[in-house]
Structure formats: structure tokens, C-alpha cells
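This is the structure I have questions about; it appears just below.
Missing here is one protein chain; the remaining ones are kept as they sit in the complex.
Every chain is named by a letter (A, B and C) in the order it is written, and numbering of its residues begins at 1.
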Amino acid sequence: MEMNLAILLLLSPFVGFLFNVFFGKKVSKGFSGTIGTLTVVVSFLLSVCFFAQLNQNGKAFEFSLFDWIQVGNFKLNFGILLDQLSILWLLFVTGIGSLIHLYSISYMHDDENMHKFFAYLNLFVFFMITLVVGSNLLVMFIGWEGVGLCSYLLIGFWYKNQDYNDAAKKAFIMNRVGDLGLLIGIFILAINLDTINFTDLNAGVVALNKTGGNQALQWAALCLFIGATGKSAQIPLYTWLPDAMAGPTPVSALIHAATMVTAGIFMVTRMNFLFDLTPNVQHVIAIIGTITALVAAAIGLLQNDIKKVLAYSTVSQLGLMFLALGLGAYNVAVFHVITHAFFKACLFLGSGSVIHGLHGEQDMRKMGGLRKAMPITFWTMMISTLAIAGIFPFAGFWSKDEILMTAFHENKTLWIVASIASIMTAFYMFRLMYLTFFREFRGTEEQKNHLHESPSLITIPLVILAVLATIGGAINLPGSTWLNHYLEPILAGKHEEHHLGSTEYMLMGIALVGAIIGIVLAYSKYIKQAFVPKTDNEIVGFSKTIYNKFYVDELYTATIVKPINALSNFFRTTLEPALSKVVFSFGSVAYGLSSQGRKLQNGNIGLYLFVFVIGICAIITYLFIAQ
Amino acid sequence: MGNILNEIGIENYIFLSVLLFCIGVFGVLYRRNAIIVFMSIEIMLNAVNLLFVAFSTYHQDAEGQVFVFFSMAVAAAEVAVGLAILVSVFRNLGSIDIDNLKNLKG
Amino acid sequence: MNITTLLILLLAGAIVTLISGDKLASRVALLFSLVAFGFSLNLLFQFNQGTDISFVSNWIDNPKVAFALKADGLSMAMVLLTTALTPLIILSSFGNNFNNSKNFYALVLLMSFAMIGTFLAADGLLYYVFWELALIPIYFIALIWGNGDAEERKKAVVKFFIYTLAGSLFMLVGFAYLYSKAGSFLLEDLYKLELSDNEQFWIFFAFFLAYAIKIPIIPFHTWQAKVYQKAPTVGTMLLSGIMLKMGLYSVIRWQLPIAPNAAKEYMPILIGLSIAGVVYGSIVALRQKDLKKLLAYSSLAHVGLIAAGCYTLTVDGLNGAVYQMIAHGFVIVGLFFAAEVIFRRFETRKIKELGGIRSQASGFTSMFMILVLASVALPGTYNFVGEFTVLYSLSQVNLWFALIGGTTIILGAYYMLRMFQHTMLGETNTKVFAEVSLNETIVFVVIIGFLLFFGLYPKPINDLVNPAIKEILAVINR
Partner (left out) sequence: MSPILITFYFLAAITLATAFLTIYSKNPIHSAIYLIICFFSIGGHYLLFNAQFLAIVHIIVYAGAIMVLMLFTIMLMNLNKEDEVHKPRITRLGAIVVFVVMSIVLVTIFINSKTIVGEYDTSGEDFQSIKKLGNVLLNEYMVPFEYASVLLLVAMIGTVLLSKKEKPGK
């Protein structure tokens, strides 16, 4: 029974995918969207069932569907593992997924390929569920690559624009770089432990550590982390995420904010027993997370594309989560993943609503004053912005505060940097809000006349998410730490409760003050001084460097893409013909020899006779001497 | 009648044949006129015939002479055909200079 | 009933096709190839039941050559690959009109016959005869029915012919030497030979030349791209789908067990060379302008990985190599067919002149996309099973091999997606692209179905191949 339900949970979105692929064109747009949404809702409801059951008996549920690959000394089966962690992820993946599907019915209604959009979305949810419920690393890897594929398909959804296709391709390839790391990490674990089942890995890792295999574990952990940097957009593999905003906005909300990008955090949390044994790698994770948070926040400060701001904000928040992971506070990271999913999805959907209202305009310089025309969008986004900025009592305040607190206890430098990043967050988020919703409209007259609030299918998800962003912090308030207890079986007593002492209150205060400083700065610049960002070519100096994202893309192009392409050209135009020539040279030598030999055959009978006579002489002499 | 070789010696005949043969070879290589080349070939044939006869006497056996007889037949046939070919070559090219006959060129 | 019947069936098919006339030829050939496929399935059934389906009889008394055909799991897998791909390849050509099509299809069946013979032969000389016989049909197919400038084509095809033939001659010399030692060409006698290290070295490299050119491993690959480009697509499919696998199969069947010590000693060099081929092929493919050439270089990269798997001499490596052979056989046939489908409509294979097809033919685009994804070994396709197993075996030997070989998943994604983007996506093309026909769809669907099904449930192939691989490994480690 449970097994069948679990399979249904897994396959329901896949059925939606199949339906939309094969019949989506024949049925009406609304119907295909509804089917797409319903299949995800089914998964969500089942997840809730499993969640309820788990809360009752607290037992993880694992079973194997069939044997899959057999390598080395172990068989890999296609297994499903439903424990606290995966069910938690399932809940918000399918929950937010359902909302975003609902949102998309309206948002994508004008697109001729709407059924495909829902097909891809459903496929994404299917792969995401696979990723989450897989009972071993390789099944997780199916989902891992699968969501990458869906991300590729959805970023390039408007395939007629080659720039979008480039962005999609870039996302896929950068993810693959990470995937290679993940794969190598899997190999190291598999070779040393002969298993990659999550349930067996824990004991295996511990045993290996005792028998002096720490070196291998470190490499494995590092490789797995490289995989995570690809999927979760961390330095050095983060540049695909801002470009991924080429996709339709619901995609950005679902894949590139709430769910897929958290896969890296999911994986690291899953493998927490491994990372706990490799402190060096944990340091690396913490440092990279922090730097990412800072760099991305800095870039976010000056972006003018509304979705780009949100994208860098996502990267920055993910960096904070990795900071928490690196400090061993997995539950804190998970907490922030959940609250972030709520408010970031809400922000993206809100920005989608704005873009929808402006018929595709994404440049904040051409927005403004939308507060009155789109009140629901405004208020929901405002709540989420307060949440992300870390204002009491919204969800983001609690989760971010936990991270900063952990950082403070572990490493002051990281704490300072992370705090700066969150001040920046408050600044650029309010900059976004002020530019978009306050003061007067800066777009064209025609747009102004068509300004309207989005339909209810769009606003309902917004409201739900805004509510969640408000109260989401309740799951792990520093007094009633439900989440910590819930995750205890996974994280086996590793979390430390932060006792609310004076230090903690002080830290909360500092964080709050920092956020308010950020907001005030944004207010003074964009409301008081009524500053509107300059056009692209007026930006100079350091701002230009930031505006151009520290030229990281250009750096990658110059150091990796161009050399490889140059090498390819060199191989193609120089080396290949040269190799070919080497082979041909055997032929040429034979040809040359024969054409030399041909000259002897010149038809001159006199010469023939000469040679003939000399030959006879030689033969006779030889025979005589040989005698 | 005593053996003639007792007085002359087979070696002398050998040297004579060799020299005659070499003169023939020399002629073949030296001259361009196809007819002279033919003559040189006849000289070579005769050098060999001479040796045959010498050894026939040496072994007191008729077979050597029989062989010479056949060789003469072949020489006759060869000259007949060869000259015919030369005539037709001459008709076609207007010359029997062997340096001009280069159709064998590969 | 034994495997000889399969060979006779294909040979008879070739002859009947030849006399059936130009109009009927393609259908007759398809019929025979389908019957052969059904028959080989039947053989598989018998094989699984444990029936002896091998055939041994004396052929030549002096030197002692036997007409020995034996099937184990490995051979059966390869035979099934051949008989399954042949009807697909023939069906794929239904949209083309060939002059003298009776000769063409007869040659296709003849080639199939020779390749199956190669996979089944258990006698060195017989194997060699089949090996060379397979070369003749493809030579004519590429030369007569190829495309592009006739002079250039002739140059490429003749080069290919002489090159592979020259390589094979070294193998023949190797066999002659083995015969002088063993007094027989029979596989099992050759397996029993105790060769000194020095002898093994020479035998190994004599075989290596033949196989490295056929597979091809860099730097012996120079014939490949041009021939793939110039040959008709059917020929390209036969070459890349099956014929390359002859070389890889032979590595497992002949080269490694006969000269295991040499294989062990030179393992790092061999794997290194193969992996260099992976990277090299991928990088060259990045900037190709011709669709078929790009696929040719991608094929170079993939077979490099397979060869690397073979040379690891581990169960996983050999297993993975066989999986990957099968997977690559299907996917490359599908990809070349996609190129052909495009060519039929647009009369060009230049990537630059394509683009914007997706909005005209979404069904075709989806199928092409799946093939592209299979080719880059997305989990869930059979290629992933193969690639994962091979990479895993490489990591057992040395992690760096796995890392460098693994770049194929990055570079592969790069060139395949780039190709896909510029051929299929973008603004709607000005030329009209008709959606795929029924015949074309069948070919695609069969290939995709195969890849997806076994990608999720590879156990049947695993169960078939694994025992045979273990036996061969036992010989290698004797």
C-alpha cells in the first residue's frame, strides 16, 4: 500500500508530463494546465499523508523497485527512501510546485506552447521528486541530471531567441561541470565503501574514517561539494543562474529560486555524516558560501533587470545556506532553504506579475509607481522583501538570524562578511521595491494605460506564499525548535540549541539594525533623492565593474571557452590535416618510390641491355664467389 | 685420326668463344643501328655454337652438334622474323635507330 | 538449428535481393533483415535455455582451419545488435532513391552477414576472412552511392580501404605466427597458448594496429570523418553503428585474452591513448561545421571511452564497454538518421544553413532532442548505464583517468547542445520542413524506446553479457 502510494507520488507528475506531451496540443490550454497542476497537487497531498504518517511513527520508509545497474561488487537498485529529510523537501517542492503550476495557468495563457510548458514543469517536478526520494546516490543523480535537463528546456523555452538558448546551454554545461564532480565523488565513495546507499553509507564512512581513509573521504566530500556548487550556483559555477532568468518567470520561481538550486543543500545535508568527518572541506564550503553571498549581493546592488536582482539575491542567499552547511549547522541551512523558498518564490512570482502587467518589460528603470495599479502584488512582494531583508517577525528574520548566530559562534570573520552581505540584501531589495512600486511610472504611455492588477490565478499563489513568508519562521523559532527535533534522526544529535542569552538577543538586534540601515540607505537614495539608475553606458568606475558582474563571465570566456574553441579550431584546421598527411605520407612515399622506379622504365632499349648485361655479370660473379 | 684437341687445347676454344661473345655484347651496346645489333647477336650465337662443337668433340658425343643444329634453326627463324619486324618498324618510323624505339616506356 | 542458419539466411537474403529487381529490392531486404532479427531472437531464446547453437566443422585440412562458429553471451549481444540495427538502417533508407538499388541492398545484407560472421567466428582465419569481407561492401556502398564530389570521395574511401586493410594485414601476420605456435587457429587453442612476454608484445601490437584503425583510436582515426561525411547515410550508420564495434569486440575477444600480459603491462598507455581520443574527439567536434562530421567526431570520442573501458581489464570495464557499444550503436544510428532526415528536406548538412526547425516540426525535434540527450548520457538512457560503468571502472584503475574521461560529459554536452541549438532552434527557417513520415518515425521510436527501456532496466543485457565477460576475464587472468 505504502509502496504503491509512493510510486504514485513519484509518477503522478510524470503522467502529467506524458499527457501534456502527447495530448496537450489537442486539448484546450486550460485543460492541459489543469491536468499539469492536478498531478502535482496529487503528489503534494500524498506527501502530506506520508508526512503525517512519519510524524506518527517516526520511521523512515525505504523500498527497492527493481535492480538497476550492477557494477563492481555491488548492485544498485532503483530504490526509494522516504525519511524526514526527503519528506520535508517533498512537501515544499510539491507544495510550491502546485502553487506555481496554478500561477502558470494564467501566466502562460497567451503562449502557443503552453502544453509544452506544463509538460516540462511536470517533468521537472518528477525529476525533483526522484532526486529527493532516491535511496542511493545514483538514483539521486538521475534526478540531479534530470532537473538540469528540465532547467535547460525551460530556460530555452522561448527557443526562437538564440540568446535564451545560449543561456540554457550555459546552464546545462555549467551544471554538468558540477555533475562530473559529483560523479567522481560517487566513484570515490563506491570504490572505498562498495555501496552508495544512503542508509549504508553512514556506517561505512565512519568505519573507513577509523581505518585511515580520511584522505579519500576528503576528496569525496570535496567532489560532492563541487557537484553542489554547480547545481546550487556557488562560486565558481554560479554564473549560469543569472542568465537562466531568460526562462519564463514561473520557471525562475520554481526551479531557480525555490527548488532545484536547493538540491546542493539537500545533498550536503543528506551526506552530513561525511562532511562532519572532513572539517577541511567544511571550511572550504563555509568560505565559498560566504564569498558567494558577498559577491552576489554586491552585484545585485546595481542590477537593473528586476529578475536579475532576484537571481543574484538567490545566489547570495544560497551562499548563506552553504555558510551554515560549512559550519555544520545543517538544520539551520534547511530552515533557511524553506523560508527562502517561500519568500523568494513569492518575489519571483510577484515580479512575474509585474512583468505580466507591463507586457514583458523587465527593466526597473522603466517601472515605478505600480503600487496603486497592482496593490496585491505590491503588498505580497513587500512582505517577502521584508522577510528576505530579515525584518522581525517575518520568516527570513528567524532563519537568517540563525545562520548569523552560528557564524558568530564559529568564526567572527565569516559573521562580519555575512552580515555585510545581508545589509546589502536589505538595500538592493528595497531598491527594487522603490524603483518598481514607488514614485511615478517611467514607462511608455501605452503601458501606463494598460496597467492592471493580475488575475486571481496569479494573485492567489502570491497571497498564499506571502502568508507563508510571514509565518514560516514558526517552524523553528528559537524557543520551540520543531524543525530541529524533526530532523534529529537525520542529523543524529549534532545540532546545538542556541540558548537565548544576552549575546543572542544582541546579535538579533545587530542583524535587525543592519537590515534597517540597508533599508534607510535605499530609501534616502531612491525616494528622497529620487535617483534613477543611469543608462548602461553612463556607468563608470567601480560601479561599472560591479554592474558588469565583476567581469566574471568575460573571465570565463577568456580563460576557458575561448581557449577551448581556439584549441578546437587549431585541431580542426591544423592538426587533423597534419595527422591525415602523416597517414598519406606512407602512400606518398610508396608513390614517390614508384615514380622513381618508373624512370628506369624509360623505354630505352640500350639502357635495358646495359642493365641486363651488367646483371648477368653480377650474377655470374656472385655465383662464382658463392661457390 | 687423333683428337684435335690434343693439339689445340679446349682452353683456347673457350677463350676464343668468350672473346667472340664479348665482342657481340659490345656490339649490341655500342651501336644504334638495329641491323648491326642483329649482327652482333649472330656473333654471340656463333660464339656459343663454337663452344658447343668444341665440347662435343671433347666429350666425343654428337649431341652437342645436334644442339648447334637446332640453334641454327632458331637463329634462322629469329633473323627472319626480326628483320621483318625491322622492316615494318622502318616503314612506320623511317628509321631503325634503337634509341628512337621508346614505346616500351612505362 | 544453429547459428550457421542465420548466416545462410542473410547470404540468401543478399542473393534474393540482388535478383529481385530495383523496385522490390528495399522491401525484400527489409523482410530478410527482419526475419534474421526474429531468428536471432529465437537463437537467443535457445541460448538462454542452454541449447548448444555453435557449429564446428573442418574447413581446410592444411593449414588446419576449422569452420567454427560459437556463440556466448558477448557474441549473442553483438549479433543481436547487428540484426536489430540492420532492419532499422534499411528502413531508414526508404526515403532515398538509389540507382541500382538491388545492388545497394544486397551489399547492405552482405555486410550484415560478414559482420555477424566476425562476431561469431571462433577460428582465427575464419574470423579474419569475415573481418575483411565486411570491408568490401562498405567500400562499394561508400564509393558508388556516396555524396559530394566524386573525386574527393574516391580519395577518402580508397584511403579508408587501404588504411584498414593495411592494419588488418598486421593482424594476419599475428595469426600466422600464432598458428606456427599453436598448430591451429581455433580460439580455445589460442587461449591455451603460453607466449613469452616478448611474443605477447608483438602479437598485441600487431592486433592493436588492426583494431586501433578500425575502432578508431587516435591517432589512427584520420580516415573516419571524411568517410562518414562522404558515405551515404546508410553506409555511415553501418560503419558507426556496427562496424566500429567489430574492432572493440575483437579487442575483448581476441586481443586481450591472447596477449594478456602485454595488455597489463601497457595498460596506462592504452587507456591514456583512448582517453586522449575522448578529449580530442570532443574538442574537435566543438567547431565542426558539418553535421555528419560533428557526429563522426562525437563517435570518435565515445568509442575512445569504450576502448578505455576495454583496456582496464576489469569486469566493470569490459561490461561497461559492451553496454556502451550497444548504446552507442543505437544512438549514433539515430543521430545520423536525424541528420539524414534534415538533409532530405533541406539538402544541406551545414550547421550554419540550418536552424529554426523546431517551430515547424516539433515531433522530430523532440525525438532528436532525446537522441542528443542519450548521446550525452543523461541518466535514464542506456548510454548512461554504459558510460557510468566505464567511468567507474576507469576510476578503479586511476581516478585521474575517470576525471579526464569524464570531461566527455561536459564537452559532449557542449558540442551536442550547440549543434542542436544551431540546427533546430532559433527563428523559423524560411524553408519548409515537413514533419517526419511514418517510416522515419518508426525508426526513431524504436531506437528511443530501446534506449529508454534498457536505461531504466538494463538487467537483461547485463545477465546476457556478464557471464561471457567473466569467462574471458578468467582467460585473461590465467
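Basically, contacts are C-beta pairs under 8 Å (C-beta built on N, C-alpha and C of every residue); 3 or more make two chains touch, one makes a residue touch a chain.
This one's a predicted model, so the numbers in the text were calculated from it and none came from an experiment.
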For the chain omitted from this view, which of the shown chains does it touch?
A, B
Chain B, residues in touch with the chain not shown (by the definition above)
1-12, 14-16, 18-27, 29-33, 35-36, 38-40, 42-43, 46, 49-50, 53-54, 56-58, 60-63, 65-66, 68-70, 72-81, 83-88, 90-91, 96-97, 99
Even though one chain is hidden, which residues of chain A still touch it in the full complex?
606, 610, 613-614, 616-617, 620-621, 624
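In the analysis below, only the chains that are shown with their structure count from here on.
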Between the Cα centroids of chain B and chain C the separation in whole angstrom comes to 67
If you average the CA atoms of chain A and of chain B, how far apart do the two points sit, in angstrom?
99
Check: chain A positions touching at least 2 other chains come out as none
Give the residues of chain C that touch two or more other chains, as numbers and ranges in rising order.
none
With touch defined as at the start, can you tell me which chain C residues reach chain A in the complex?
159, 162-163, 218-219, 221-223, 225, 280, 283-288, 315-316, 319-320, 356, 358-359, 362, 366, 373, 378-380, 385, 388-389, 391-393, 395-396, 399, 402-403, 406-407, 409-411, 413-414, 417-418, 421, 424-428, 456-459, 462, 466
Listed in rising order, chain B residues that touch chain A in their complex are 25, 28-29, 32, 98-99, 101-106
Sites on chain A touched by chain C in the complex
21, 66-72, 78, 116, 138, 141-142, 144-146, 149, 152, 156, 159-160, 162, 165-166, 169, 172-173, 176-177, 179-180, 183-184, 187-188, 190-191, 219, 564-565, 567-569, 571-572, 576, 579-580, 582-584, 587
